[in-house]
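One protein chain is absent from this view; the other protein chains keep their places.
Letters are used for the chains, namely A and B, taken in the order the chains are written, and counting of residues starts over at 1 for each.
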Amino acid sequence: MNLLIEAVQWLLDPVNWQGENALGMRILEHLGFSAVVVLVAAAIGIPVGTLIGHTGRGRGAIIAITGGARALPTLGLLTIFGLWLGIGLEAPFLALLVLALPPVLAGAYAGVESVDRATVGAARAIGLTERQILTGVELPLAAPVIIGGLRSAALQVISTATLAAYISDTGLGRPLFTGMKTQQYDMMLGASILVALLALIVELCFQLVQSAATRRAEPHNGHQHRAHSGARERIAA
Amino acid sequence: MNITPGRTARLRRTGLTIAAVGTAAALLAGCSSADPLDEGDSAPPAEGDSTTLVVGSQDYYSNEIIAELYAQALEADGVRVDRQLRIGQREVYMPEIESGAIDLFPEYTGPLLQYWEDEPAERTSDEVFDALVGAAPEGLTILEQAPATDQDSYVVTREFAEANDLTTVADLANVEGPLTMGANSEAETRPNGPQGLADVYGIEVGFTPIEDGGGPLTIQALQDGDIQLAIVYTADPTIAQNDLVVLEDTEGLFLASNVVPIASDRVDAEAQATIDEVSAALTAEALIGLNRQSVEEQSPAADIAQAWLEEQGLLG
Partner (left out) sequence: MNWLSQNLHIVGQLLADHLVLSIPPILLSLIISVPLGRLAAGSPRWRTPLLTGTGLLYAIPSLPLFIIVPAVFGFSLRSPATMITALTLYGCALLVRGAADAFSSVPQDVRLAAAATGHSRWGMFWKVELPLAGPVLLSSLRVVTVSTVSLVTVGAVIGISSLGTLFTDGFQRNIDASIITGIVLTVVVAFALDALCVLAARWAMPWQRAVSRA
């Protein structure tokens, strides 16, 4: 408990919020870097996942790839990319992208696939084009699950982005590593608390967006929600 | 899914399996936490067997080779050795050395003195060694130090040194434009990093953490110009390999850092004599040679150590 009190004291010490290593700066770096990773993962993962969910093609491949990618150890990717690309943000960016892609892909794919085929059939019957079906029917209905995938990716990236400090001067991993290696455990723990808080705040924001999307996708149907949240749990982990 | 009475037996099997798995896990967890020190490839020491010595090493390839030197020299004398190699940084293993769980460990005089004393004034090899003997906690013996040193140094590329006419650390003051130092993150607040440089030489530099202990990434960053200055250990073969320039530390920023074995009471006079022989033969060139085999030929520590001990006639 003492350790925790010291960590909170460290966090509250105004000295740590000033100067070159000011915590505010570190928080912004951490959030900014994580956001870029998740956005790029979304830019790749959502179209690809949606397409696979829509056409049903490449289904086996996507399950194998996302399963395999989950087993890849981030530290291993970080060190090998580091050796190849040098210091800086490139290597941690790639390593975290590999971490973020599987939940985003799985979310997009599972979300679109979980849309009732009868609904899609009805949309086709009233003359909507495939494009209209995708953007007007499938995507809005799949939105809660897609957002669930992004949420899971964002959580993992924020917590794992601490490893970026292994080879670059960025984010909350800096005080975490420095504190760990110099036995300033108040610093290390304080930084970890900040990371956990960031993760929680982001999680909360996603929850709000997700329930808004759910309300929009299923305004009248309380029962459907169960099916969707089931799909969400499957991809959330 | 419906449950019919005929399935009950199979359902019970599920319950049993989960129960069995549970017991197995509890047992496994019990085994693994029963003896937290039991790792490494040698058999655990037999009860009350006073001739088994535990040799440890840092999570640093060069340190592991030195620990292998100690271990194999002792084994050649008929001592049983339990290897606990690559066990992290000083904060991880030092409590275990101080508690007597590890009997023999290769250390470095300067950094170890800084670990035990806040701001030691000593700088030269002999001064630091004497201070270290005085600072060692009860129950630990500081054996004779080796001539080999592996200490922090500031290095720059040959090109950068020539362009700015650098030979000493103090010359860095003449460099125009901002300088960035790359090193392990702990250097940022330790006396060997930017703060020490500012305090001792009055030179301000930026800092980038690279957690490879002056390894390949640090060298690459130096050559790419991402950093201009790096902390590299003097026994690192990459200094020669990449034609880097070690800046001379005229003001005594760095403590001398000779390789030194620290031993528990269980290391008897005979074993101490064996280790002293190894230390005496371990010159600066020898250490760089050992390290070179590790990074260039990628040989495992045990093989490198064995070849060297045979060459030195220390195995028997």
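The criterion applied here is as follows: a contact is a pair of C-beta atoms (placed from the backbone, for glycine too) under 8 Å apart; a residue touches a chain by one contact, two chains touch by 3 or more.
Here the structure is a predicted model, which is why all the values come from computation and not from measurement.
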Answer key for B:Leu132, B:Leu217, B:Ala256 or B:Leu290 versus the chain not shown reads B:Leu217
So one chain is hidden, and I want to know which residue out of B:Ala76, B:Val246, B:Ala280 or B:Val295 touches that hidden chain in the complete assembly.
B:Val295
Option from A:Leu11, A:Leu155 or A:Ala213 whose C-beta touches the chain left out
A:Leu155
If you put the missing chain back, which residues of subunit A would it touch?
3, 67-68, 70-80, 82-83, 155, 159-160, 162-163, 166, 176-177, 180, 185, 188-189, 191-192, 195-196, 199-200, 203, 230, 233-234, 237
Spell out the interface residues on subunit B facing the chain that's missing from view.
1-3, 7-8, 10-15, 17-18, 21-22, 24-26, 28-29, 32-33, 36-37, 39-41, 58-61, 86-89, 91-93, 95-96, 211-213, 215-217, 294-295, 298-300, 303
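Just so it is clear, only the chains that are shown with their structure count from here on.
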Centre-to-centre distance between subunit B and subunit A (centres being mean Cα positions), rounded to whole Å:
37
Could you pull out which subunit A residues touch subunit B in their complex?
82-83, 86-88, 165-169, 174, 177-178, 181-184
Of subunit B, residues touching subunit A in the complex
89, 91, 182, 184-186, 188-190, 207-212, 216-218, 220-221, 224, 226-227
